[in-house]
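Let me begin by presenting the structure, written as C-alpha cells, before commenting on it.
Removed: one protein chain of the complex. Kept in place: all other protein chains.
On to subunit A.
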Amino acid sequence: MRTQVQVAAPRLRSTDVLVGLLLVVVAARFLAPGAFDAPAVQAWSTVFVAVCLQALPFLVLGVLLSAAISTLVPPSFFARALPRRPALAVPVAGAAGLVLPGCECASVPVAGSLVRRGVTPAAALAFLLSAPAINPVVLVATAVAFPDDPEMVVARFLASLAVALVMGWLWSAFGRGRWLQLPPRHEHPPGTGRAAAFLSVVQHDLVHAGGFLVVGGLTAATLNVVVPRSWLDGVAAEPVLAVLVLAALAVLLAICSEADAFVAAGLTSFSLTARLAFLVVGPAVDVKLVALQTGTFGRRFAVRFAPTTFVVAVAAAALVGWWLL
C-alpha cells in the first residue's frame, strides 16, 4: 500500500532565477577578474556592447512611437490618412519613411503597431523598409561618406525606395494574412487610464524587442571578430561575386543604417555598385533586423520576408548601380 504524499515543492519563480544569475555575475566579477583578458574576448565584448548601446536609443524611440500609435492615435486616423487601395497605400507609406529619422531598430516596432491599428500590412511593410534607408539623416551621412561620388546618394535613395515599394506590392499580391503572427498584446480593461496603457505597452515592447536586439548584437560581434578584413579584399576583383559578398556582409555585420555609409566608403577595393548593394541590403535585411522581425511579426513571416527582401534588394542595387554608377 502506498501513501500518496503531496509535497508542495516551492515553485522556482523567475525572480529567484534572476537573483541567482546576478549573484553569478557578481561572483565572476570578484573571483575571476583576469578570466576575460584575452584580446579576442575583449574585442568581442567591446563590439557586442557597442552594437547594443548604439541601437538602444533608436529602439527606445521606436518603442515610444509605437506605443503612442497603439494607445493614443485612434485607428480612424490611419484609415483617413492612407488611400484605401493597398496598391496606392504602398507608395504613400513608402514616402512617409522619408520623415522618420531613425535606424532600422526603430521602424520594426512602429510597423508592428501600424498593422495592429489596421493599416494594410503591405503599406506597413513598405514603411518598415523605407524609413531606415531613405530618411534625411541617412542620406546626409551617405553624402558625407562619399564626397567624390554624389550620385551614390541618388542611387541609394532610388534603390532603397524601389525595394520598399516592390516588397509592399509583392505582399499585397502574394502575401497571406496567416503568415503574420503578431504576439498577443494584453488588452486593458476600459477602466485603466491611457497613461497606464501606454506604460504597459512600452514595457512589454522594450523587454521583447530588447531581447531580440541582443540576439543580433551577439551574432554581429561574433562575425566581426571571426571574419578578418583580408578575406574580403580577395574577392573584390570579381564584379558579380563582389556584389554578393558585400550584400551578405551587410546582413551579417548588422551595422546601423546611419553608420553603414562610412563603412562602405572604407571598402575601397570594391566597385561602387558592390558598395551600393551593401547600403541597400543593410537597412532592409540584417541579422539583428531579422531577429526583431521574428519577434514582432512571427517566425513564419520572417522566413519568407527576409530572403525575398534580400533578393529584391540585391537586384535593385545591381540595376540602379548599372544605370547610375
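FYI, a contact is a pair of C-beta atoms (placed from the backbone, for glycine too) under 8 Å apart; a residue touches a chain by one contact, two chains touch by 3 or more; residues count from 1.
The definition used in the following text is that contacts and distances are computed from a predicted model.
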Chain not present in the shown complex, as UniProt names it (candidates "Beta-ketoacyl-[acyl-carrier-protein] synthase family protein", "TIGR03943 family protein", "tRNA 2-thiouridine synthesizing protein B" or "Histidine kinase"): "TIGR03943 family protein"
Given A:Ala89, A:Ala159, A:Ala220 or A:Ala284, the residue that touches the chain left out of view is A:Ala220
Have a look at A:Phe157, A:Trp171, A:Phe212 or A:Phe310 and name the one touching the chain we're not showing. A:Phe212
Applying the definition given at the start, please give the residues of subunit A touching the unseen chain. 13-15, 17-18, 21-22, 25-26, 28-29, 36, 39-43, 45-54, 56-57, 59-60, 64, 145, 148, 183, 186, 196, 199, 202-204, 206-208, 210-212, 214-215, 217-218, 220-221, 224-225, 228-230, 233, 253-256, 258-260, 262-263, 266-269, 295
